[in-house]
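In this view, the complex is presented without one of its protein chains, the others remaining in place.
Entry: subunit A
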Amino acid sequence: MSELVPESRQKPVVPMKPVGINANLLGYIGIDTIIEQMRKKTMKTGFDFNIMVVGQSGLGKSTLVNTLFKSQVSRKSSGWNREEKIPKTVEIKAIGHVIEEGGVKMKLTVIDTPGFGDQINNENCWEPIEKYINEQYEKFLKEEVNIARKKRIPDTRVHCCLYFISPTGHSLRPLDLEFMKHLSKVVNIIPVIAKADTMTLEEKTEFKQRVRKELEVNGIEFYPQKEFDEDLEDKTENDKIRQESMPFAVVGSDKEYQVNGKRVLGRKTPWGIIEVENLTHCEFALLRDFVIRTHLQDLKEVTHNIHYETYRAKRLNDNGGLPPMTSETEENHESNL
């Protein structure tokens, strides 16, 4: 009964549609050109992508984002001077960029959260983040509910949240668990192990296993969520990623060095050069392929079809079938117009 249904008009008599018949094709029609048409259309309109990075300061968030998108996307904070004030609460800084590659224009927004986990008392420090994410859903909902709508509603919803885990080698911290527990229900969380060059291979595998187990025990569903696998193909592919690769242990760098005659991104240390894009050194390439080359569209779709819809349903239900109010909420009526 709590559906918002406009007054029904008298429905005209419409004949029932028969079941689809598989028609035999006797010649070329040209239906497959729709793929090209669609591709052209999307390239013209461009894409939006909003990525949020969360983690304690000094874990290499900005460097990683710069490495991911191969440009100076975020300015690194070079640490606070003693005279500068440490921010009292978690700030949310969203910076937008336009990048283009291969004819594809992307509007990338990186949302940084300086101050997360940096105070002495970090209780509820995920609340500003959760509030920000919900605010973006709210903005989108308001636009969608308008009578005269824009042709393309600007999408500021957070599509992906990279959560940086400190490479202690032991297990997850309580703050990590709390954050992920609260936010895995509203946004796609991808946990990454930062500064992975501090662990040896064995330490890395053990740590990853422990982290995976802890996440499972606490019921934290990170992206790709099991329940949203659409078909068998997706499931097997995602299972492999979930159970073996995630969380990705990454190293970021925006400096280039000469290795074996090639210029590669890496970190120079006295005992050797850690190549960022070398799969034997760290899993950055896996993360990049996962987030950008294969699952970018899926991240956006899960955000739109599942997280946003959940938010919308909750909002409309709380308001008794009405779209959200800016003033105080009304009594909880399960009615409709």
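To be clear about the criterion, a contact is a pair of C-beta atoms (placed from the backbone, for glycine too) under 8 Å apart; a residue touches a chain by one contact, two chains touch by 3 or more; residues count from 1.
Note that in this section contacts and distances are computed from a predicted model.
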Options "SKP1-like protein 11", "Septin", "Immediate early response 5" or "Large ribosomal subunit protein uL3m": UniProt name of the undisplayed chain: "Septin"
Per the touch definition above, residue among A:Gly103, A:Pro174 or A:Pro270 touching the missing chain: A:Gly103
Interface with the unshown chain - residue positions in subunit A: 2-7, 9, 11-15, 17-35, 37-44, 47, 49, 66, 68-73, 95-104, 106-107, 142, 145-149, 151, 230-231, 254, 256, 265, 288-289, 292-298, 301, 304-305, 309, 312-313, 316-317, 319, 321-326, 330, 335, 337
